[in-house]
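A short write-up of the structure that comes next.
What you see is the complex with one protein chain gone and the rest in place.
Going in written order, the chains are labelled A, B and C, and every chain counts its residues from 1.
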Amino acid sequence: MSVTTSQLTLAKAITSGLRHALADDNRVLLMGEDIGALGGVFRVTDGLQKEFGADRVMDMPLAESAIIGTAIGLAFRGFRPVVEIQFDGFIYPGFDQIVAQLAKMRYRTGGAVSMPITIRVPYGGGIGAVEHHSESPEAYFAHTAGLRVVTCSTPQEAHVLIRQAIACDDPVLFFEPKRRYWTKGEVTEEIADAIPLESARVVRDGTDVTLVTYGPLVATALDAAAAAASDGVSIEVIDLRSLAPIDFPTVEASVRKTGRLVVSHEAQLSGGLGAEIAAGVTERCFNWLEAAPARVTGFDVPYPPGSLEEHFLPGLDRILDAVDRVLGRPNSLTGWTE
Amino acid sequence: MSVTTSQLTLAKAITSGLRHALADDNRVLLMGEDIGALGGVFRVTDGLQKEFGADRVMDMPLAESAIIGTAIGLAFRGFRPVVEIQFDGFIYPGFDQIVAQLAKMRYRTGGAVSMPITIRVPYGGGIGAVEHHSESPEAYFAHTAGLRVVTCSTPQEAHVLIRQAIACDDPVLFFEPKRRYWTKGEVTEEIADAIPLESARVVRDGTDVTLVTYGPLVATALDAAAAAASDGVSIEVIDLRSLAPIDFPTVEASVRKTGRLVVSHEAQLSGGLGAEIAAGVTERCFNWLEAAPARVTGFDVPYPPGSLEEHFLPGLDRILDAVDRVLGRPNSLTGWTE
Amino acid sequence: MRSTMAGHDPRQAEFLGQEDFVQLVTPAGERIPSPGFDPWVADVTDEQLASLYEDLSVVRRIDIEATALQRQGELGLWPPLLGQEAAQIGSARALRSDDFVFTSYRENAVAYCRGVKITDLLRVWRGTSHGGWNPYDVGMAVPAVVIGAQTLHATGYALGCAKDGVDSVAVAYFGDGATSQGDVNEAMVFAATFKAPVVFFCQNNQWAISEPVTLQAKAHISERAPGFGIPSLRVDGNDVLAVMAATRVALDRARNGDGPTFIEAVTYRMGPHTTSDDPTRYRDRDELEQWAAKDPISRLGALLDSKGLLTDELTARVKARADEVARELRAGCLALTAPDPLTIFDNVYATPHRGLDRQRSQYAAYLAMFDGGAE
Partner (left out) sequence: MRSTMAGHDPRQAEFLGQEDFVQLVTPAGERIPSPGFDPWVADVTDEQLASLYEDLSVVRRIDIEATALQRQGELGLWPPLLGQEAAQIGSARALRSDDFVFTSYRENAVAYCRGVKITDLLRVWRGTSHGGWNPYDVGMAVPAVVIGAQTLHATGYALGCAKDGVDSVAVAYFGDGATSQGDVNEAMVFAATFKAPVVFFCQNNQWAISEPVTLQAKAHISERAPGFGIPSLRVDGNDVLAVMAATRVALDRARNGDGPTFIEAVTYRMGPHTTSDDPTRYRDRDELEQWAAKDPISRLGALLDSKGLLTDELTARVKARADEVARELRAGCLALTAPDPLTIFDNVYATPHRGLDRQRSQYAAYLAMFDGGAE
């Protein structure tokens, strides 16, 4: 079988991953709202219903709990459903089926029943959308035993990770950085040599500060690292990819080298994954740390209206400000008192 | 008005707090499953329907989303609903109404609409119950902007905090440590001089290690501190009470004194509040810390069957083991390698 | 037992049969008699008919102007109500000011009737606010975007009205797609149990984005409610008079302590789901043409004409008003600017919050760094 390589957007890289999954395993099904004729509101499933039939690519009635609940029933019968949630903010009606049913079914049945279900969720902000269309709910799921949580940052990663997620016998929450759907990149449609689903990836080497992030902010982090480099600061950027479990060994190795950690995500600060990463790294690298790990995140407010989202989202400047902080250079909190 | 003081169980201390709230403000309503004639499965609302009528203490049909959703509608009309969720594991069908509606309504309406709703949730393990009856979902809500999250550890605190929660104009998730419902203590039915809802409390002074916990584990922490004392180790125990926001100044002051932090909760490790506390304290006290903060928590597994729960729950021995770890004394991880 | 309402007192009837819906004006504009429903609109004067015509025309103009603003990049998004004007105007004009309305995102004509300021309609879509108005000023909550959630709020609000001993009514607006959500069904359970004075007003516009109503329901939507113990009405949603009659029946039941009523207004979404949508991917032109023939405005226009009321004067008045509103809309839109950055921290909590207050002051310090002209 020849391997295809082409320039694809991140969205189309997922489309092609889904196409492979559907072609490779006839137990794979796609389920969701508006994923058939419309191809999904982001067109990620575009053409797949035509190609694989309405029996494999199913438009479901408008009820997230039922979409996930019926996917669980299908998994009981040996199917491998891939569910699309239309936007991050619409996953909550399905929360009970995800955390109380999907996550616990294998445990409940002593391993007898597998739940190889992938739930695709376009997430994050930066597209000027109305309420409920820009959220980053990953921490809820990363705190839920029994689930795996994965995200992607480039077309190539998106392609490989969606295929790995679908192939995985555990339930996977697959978060797609919606503002990067239109990012283009080279995609090789091959997963044989891919690194494991659980592994983080060092996407830029550096020596002064470790910058850990994921999903939509990987591009921002790389921009920040480039800017810092011109300022003489060498940032190592890690793309986590897997948010549950977190690949601590990779992060640990980096922090032992740099002695400094900045974590960034769009999700709100309190109880976000930044806390888990900072705490986990501190546990593992206390004696190597030169400064307290810094978090650059959304604030503890509901996602604001579009015209203000730039003030909520961590951008290059806020990340560099935190880099200055861990380096002990003047920064926005210099002299700041409670 | 004379102030009543009596010996009450934690459950009855809440009952009496609810009675005060109902008597003091006729817009207060209780809503829930089986809270009327039965008085709730834990009898926390026992007698209140008889006393205040079925119009104020309402048995609701079996649907958590609707209970919370209708409470929101009642709040729109100026009522102050207090909702009982029967057990921790049954809050998830109401998750969307809580995180997407209740938490965001004030923000959405630019402050025009207040949501003074209290959601009471018996939570935590240790009672040998079947699945879904022993969970600690507080981190989900502490990560949700717009909510306040509170818990209690003694009858007196329970009484005061439930009244403060109901009086608060913000939505409050009120977690009741169900395995402590039968703990007795003196209760003064007075809130005038109470410390604020947002404040933590140092419940035992110490100098060597700060032990931060909340809810059901406060009693365990005090036992651990007593055991450590006989071993020459002085533990300062902090009962957080408010889980969102966290009273960092109180914790910070303690850690600056002791230089060592152990955090304990029943909830699963990854993404639990222990991460937030460890990260938040490290940010604030990096230069005072002698060791990495240690977390003693439930494991990243679904809550196990009753006969195994002692292995999931942090107990005195596991807490003392972590105390040894932050003190650099021999402990279970001495010599342990990944 | 199922039966059509004709000849019955509609307040008592249960629900209509399969093929029927309440219609008082045909698509051609002919007024047809209905013994059951005529009394409910007997008081509608010629002047009021003309006023309804104005409403329909103005809200269509709002829709067109807002769509244009979106195309010009002045709005991020707009959800047109094109085709659903009669369903919204007929129902909203039946309400009292002390009633309270909980809607989804497409109910701009309802908001117009409730007295929401024209500019306020745009705040959400221009990204300057998640709401746009004070619900208590107009007796209408700001739009609920999560499908179906607001039906529970309406039910709770209605319970509150009953507790307060007033005869105000809560009205929940939602779509055909929404009927699949658990929340909407739970709202019916709760409303029935507590006999809540709530009207469930479902605009069946045949589509939920790209999904036809046949994916959501295998029976008529109006048939759902009776199984919950809630009487229902199926009405021609493009007939403003029939919608008004049906809504009045439902409101009257609620005010009299008879509990909830469900109305299915059969209409059609003539436009895209929102300005981001491309309906050519999933539906035929034919369907559109069929429904265009049932247009609510031309229908009322024809009725007025047959009564000699569609005078040049009326036409001119309506046009003038529509032009004025469109101007107001455009000017208001362009005047809406992004709020102060630090307002993102406002109105999260009613009372001081130590965590957030700290974040606000830290962010203020951060922003201050750039004030020196640093960046």
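Simple rule for what comes next: a residue touches a chain if its C-beta (ideal position, glycine included) is under 8 Å from a C-beta of that chain, and two chains touch if they have at least 3 such contacts.
Predicted model, so just to flag it, every value in this text is computed and none were measured.
Within the full complex, the chain left out of the display contacts the shown chains A, B, C.
In the complete assembly, the contact with the undisplayed chain comes from B:E33, out of B:E33, B:E138, B:E236 or B:E283. Contact between chain B and the absent chain runs through residues 33-34, 36-39, 41, 59-63, 65-66, 89-90, 92-93, 128-133, 269-270, 299-302, 304-309, 311-312, 317-318, 321, 332-333, 336, 338. What chain C contributes to its contact with the hidden chain is residues 1-2, 179-183, 185-186, 189, 192-193, 215-219, 223-230. Although one chain is hidden here, its contacts on chain A can still be listed: residues 55, 60-61, 63, 65-66, 68-79, 93, 96-97, 100-101, 104, 106-114, 116, 145-146, 148, 168-170, 198, 244-249.
As a working rule, only the chains that are shown with their structure count from here on.
Distance from per-chain Cα centroids to the pooled protein Cα centroid is smallest for A. Per-chain CA centroids place chain B at a distance of 41 Å from chain C.
The centroid of the Cα atoms in chain A and the matching centroid in chain B are 30 Å apart. Looking at chain C, residues 129-130, 146, 182-183, 348, 355-356 sit in touch with two or more other chains.
Counting only residues that touch two or more partner chains, chain B has 65, 93, 96, 100, 104, 107-108, 145-146, 244-246, 249.
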